[in-house]
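One structure is given below, encoded as structure tokens.
A protein chain is absent from this complex, but the other protein chains hold their places.
This part shows chain A:
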Amino acid sequence: MFEYEFMREAFIASTFIAITAGLVGVFVVSRNMSFLSHTLSEIGFAGASFGILVGISPLAGMIIFTLISSVAVGSLSSESSRREASISAISSLFIGLGILFLSLSSESSSYATNILFGSIVGISSKEVNQLMILALFVIFVFIIFYKPLSFDSFDHIGARAAGLKTRLLSVAFLVTLALSVSIGAQIVGSLLVFVLLTLPGATAKYLVHSVPKLIMVSVGLSLAGVWLGLYLAFVTNWPVTFFISAFEVIAYFLGLSYKNWKLNH
């Protein structure tokens, strides 16, 4: 299958996607932001269709929309019930906007399905390069903030008590989350990118007990999912997103069962 250039591109792109999503996902889960990452991917959909409408690339549109909204969310009320409601209100608005932008633009509906559901054939080598640069940037930010971000994510109250600048960390994290959503959506699609941003991290939590190990397992599960997904999609001609989400969901429930089994033994 590697004789096809589009498959090579897809593999390189998804490798970077999987690494960033697996890494960021550990912190999405520990910061209880699964729901927010879902919303960001819907906002990303609106951004991508906006990009198409005004003639910039869908990726650029996504980045603009997700960055602005992630910083806005960071300043939202910290009261969690209100926050949930606000976020779901915002998310409905953006799905609507995404549909509006698409119908206003002259692009065909297949373009819309690519944005929403992802595609392995849709990615060019120029886009692969952009993804790689963005992914490396995300990884770089994580290396810089690794220690304080771990403290804040796994023990927010302790981090505040120890005098860490938790506000700044929160913004830095939301920026990387926005970028990861935009990167991931290119292959997995904006509708299901949050699968990669939440499930591997959540599964890892049932299996290992230190931050570095959580990251390793999460990235591993994420890589296994996209590689297997691409291979099966190539063989069967079924959508790649189906295989990725099926793999991650099965892994999640196996992890959960393992944890429950361990608790009882």
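The criterion applied here is as follows: a contact is a pair of C-beta atoms (placed from the backbone, for glycine too) under 8 Å apart; a residue touches a chain by one contact, two chains touch by 3 or more; residues count from 1.
Please note the rule applied: contacts and distances are computed from a predicted model.
The chain absent from the displayed complex carries the UniProt protein name "Zinc iron ABC transporter, ATP-binding protein", chosen from "Zinc iron ABC transporter, ATP-binding protein", "Carrier domain-containing protein", "Molybdopterin synthase catalytic subunit" or "Spore coat protein JC". Only one residue from A:V138, A:V211 or A:V226 touches the chain missing from this view: A:V211. For the options A:Y111, A:F151, A:F173 or A:F234, the residue in contact with the chain missing from this view is A:F151.
One chain of the complex is left out; on chain A, the residues touching it are 30, 146-148, 150-151, 154-155, 157-163, 204-206, 208-211, 214, 259, 263.
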